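A single protein chain has been omitted; all remaining protein chains appear in their positions.
First chain written, first letter: the chains are A, B and C, and each begins at residue 1.
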Amino acid sequence: MKKLINDARAVVDETLGGLAAAHSDILSVSFEPRYVARRGAPIAGKVALVSGGGSGHEPLHVGFVGRGMLDAAVPGAIFASPTPDLVFAATRAVDGGAGVLYLVKNYTGDVLNFETAADFAAGAGIRVESVLINDDVAVEDSSFTAGRRGIAGAVLVEKIAGAAAERGDDLDSVAAIARRVNASMRSMGVGLRAGVVPYSGEPSFTLDDEHIEFGIGIHGEPGRAVIPLEPADAIVDRLVTAITGDLPFVAGDRVLLLVNGLGGTPLSELYIVFRRAAQSLVERGLAVTRSLVGSFATSLEMQGVSITLLRLDDELLELWDAPVHTAALRWGC
Amino acid sequence: MKKLINDARAVVDETLGGLAAAHSDILSVSFEPRYVARRGAPIAGKVALVSGGGSGHEPLHVGFVGRGMLDAAVPGAIFASPTPDLVFAATRAVDGGAGVLYLVKNYTGDVLNFETAADFAAGAGIRVESVLINDDVAVEDSSFTAGRRGIAGAVLVEKIAGAAAERGDDLDSVAAIARRVNASMRSMGVGLRAGVVPYSGEPSFTLDDEHIEFGIGIHGEPGRAVIPLEPADAIVDRLVTAITGDLPFVAGDRVLLLVNGLGGTPLSELYIVFRRAAQSLVERGLAVTRSLVGSFATSLEMQGVSITLLRLDDELLELWDAPVHTAALRWGC
Amino acid sequence: MSLDATWVVDWMRESARVLAENRAELGALDREIGDGDHGENMDRGFAAVLAGLETISADASPGGVLQKVAMTLISTIGGAAGPLYGTGLLKASDAAGTETQLDGASIVALLRAVRDGIVLRGKAEVGEKTMVDAWTPAVDAASAAESAGESPGGILRAAAEAASAGAEATEPLIARKGRASYLGERAIGHRDPGAQSTALLLQAAADAARNA
Partner (left out) sequence: MSLDATWVVDWMRESARVLAENRAELGALDREIGDGDHGENMDRGFAAVLAGLETISADASPGGVLQKVAMTLISTIGGAAGPLYGTGLLKASDAAGTETQLDGASIVALLRAVRDGIVLRGKAEVGEKTMVDAWTPAVDAASAAESAGESPGGILRAAAEAASAGAEATEPLIARKGRASYLGERAIGHRDPGAQSTALLLQAAADAARNA
């Protein structure tokens, strides 16, 4: 295992130490209990957004704390959901009296831990709403599974719901917007090479040089199938077909296209993927109205990419374009 | 070789295709002759900034084309400097009558090709100034070498000189600012694992699991020595010692600290590096006044990191904070 | 014969020991069909439990110790296993109430309460390839042993054996809950990590009651 780390068990705290040092204008880090809060929080009268989940997906979620996005992020251990006491501590720290919205990626651990935190919050008289994020079409959403996973689409929910909270929407409205974003988006990814989990020193999966995991999860969970490595365009076409067919997206739709690197993929490859994805959407009659390219929801240094498509309407577009100032996403200010 | 590409020889063009599709609000791409120009260029009366070099370092330089930074970037083949005719074509496309500044990383190939382009431009009546970027302290600057290499510090030169051009400085002034930035900054990096050059399918160097290249170049060129892998903090201390000792940076200096990933390093590791670098600068009495963390000057999917330190004065600080809107760096607008 | 708070403390100490010992193995199982953190999660949680036992008061009841352990697990394991084991042990604490001595029937009730708590939170049924597939046969075996007049130690040994067999029996299953459910047929042939940690925990419970 070759990593720029000191101690496998200190990775999360030291990452947060760097985050705090680099972005003291945006956020502050509490180490004990561990959470990241927007500078200036709580903001009286504003709905507070709290997200979190296992670490190892940076910048998700800690890099999205700040104006126009999250009020707090609660990073668990690597790939392990944070515990309820931490989520509750963050909730108390950022609640501005207008209630708190939990944005929870659909994993059993996250769901259960945020559920318990919401119980704690209710006990403390804080109103909490929760929105589940489950954009990954790789996994069948049926009674035979734990349901669809939440992956890179989380970034879009956080941005847009964050803008709604910033403009002063109330808790129910912000929650409704978050649910609308989640319902209007679909994602799917491929993995070429696994990231190495620091505490085990082992890759989270293994693949030979000729195969990729089609439908990879952001913890290295398997997807639909192991398939032969193909040219990028062919892989992108498979992903786009799976994604557009699912909602479904139809000709005339305005969409936001997010091409997300999984941590170890160079930007040039993300643009090669973006190029074909945009082409293929245009061929389907969709209008690529907004674009985002970069590594936002990662899996350590995994090599691979995910594609997310969000159907836009005028309101979502306006909220997307609203100013945001976080460590990993910034515009308009 | 596992990459999300179609054809090794099409990597640069297809990357630019994606860039153009994702950022049509910022830039436009000319494929034949190949260069990337700021949307709206030429801007009458504004000094135009042109940079370029081999590809494989994305987002450098193409991701820095836009308001407040470069007017054009000229990407060569992977790791190969662009040819003079392309630099000249870009020069003509963005010259707004106030002259053109070439920002050239100090590699024999880049120097020679930009030199020839400047001759062409002179022949066409366009005034060109060139500034060499050579921030890498890994390499001795002596008559026994080709001189110091230009690495991630290029991003700082482009940002600050770009802001000077944007506020209306004339060619000599912008060139002087660019030279001042270059003279006030130092960088150095380490490589853990090489990127794989698409056309050869081979890693650009090989290291066993226990060693790193101390002083790596962004083409995988060797640095000072192959040393054993150490905890991140120890590696950072070595880099900071080499960098601060060189200018030298002294107690009381205000500095900008850039921690730059080389392409395949996860963001969490960059923050772990930033944490220690900032600590160690504070211990030396320096004031870390501005921060930048991310993968900006890369070497394909190389695992590793470089640290750049820039000594700030009031003017450089103001120019750094000025609005910028490019694919890879954006604030203030 | 009966067990007291000392047994609960010994059980937790022994659990911490075996989970540390099996950290890599549980991690490897979870890497196959999950995200690889189960060993790390359990070890982190029980290391915290171990530290907390230092400050347990001498007159704590079994239920009191279990409550403290449950709270510690909930706030240190994270992931899916944290709330599941935490809720389970919280329910066990409720079941033990203020009793200071646990007889055979109380032991069975305690184990059943753990299982029911886990099912309450996780909604998994038997056969869905989760820790429930170790807990349910364990509860059944414990109940049968108690009916057959076994001592508390005997009851726990029966539970441990059944949990171990239950964990092994998850191997041919397709998962319907948790992360492994995404694998479909590809889960076949792999043991569920949570069922395996349950088997370790119940073996620890039996070992702590070695002389009972």
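The rule we apply is simple: a contact is a pair of C-beta atoms (placed from the backbone, for glycine too) under 8 Å apart; a residue touches a chain by one contact, two chains touch by 3 or more.
Not measured: the values here are computed from a predicted model.
Novice: For the chain that's been dropped from view, list the shown partners it touches.
Specialist: B
Novice: Sort through B:E202, B:E283 or B:E315 and give me the one touching the missing partner chain.
Specialist: B:E202
Novice: Just to verify: which one of B:H61, B:K105 or B:R149 makes contact with the chain not shown?
Specialist: Reading the full complex, the residue touching the unseen chain is B:R149.
Novice: Hey, which of B:S51, B:T91 or B:N113 is the one touching the hidden chain?
Specialist: The missing chain is touched by B:N113.
Novice: With respect to the chain omitted from the figure, which of B:P82, B:G162, B:G261 or B:G304 is a touching residue?
Specialist: Considering all chains, including the one not shown, the answer is B:P82.
Novice: Which parts of chain B face the unshown chain closely enough to count as touching?
Specialist: Missing-chain contacts on chain B: residues 54, 76-86, 107-109, 112-113, 115-116, 138-139, 143-146, 149, 197, 199-200, 202, 204-205, 217, 219-223.
Methods note: only the chains that are shown with their structure count from here on.
Novice: Determine, using the mean of C-alpha atoms as each chain's centre, which chain is farthest from chain C.
Specialist: Chain centre farthest from chain C's centre: B.
Novice: Please compute the C-alpha centroid of chain A, do the same for chain B, then give the distance between them in whole Å.
Specialist: The computed centroid separation for chain A versus chain B comes out at 29 Å.
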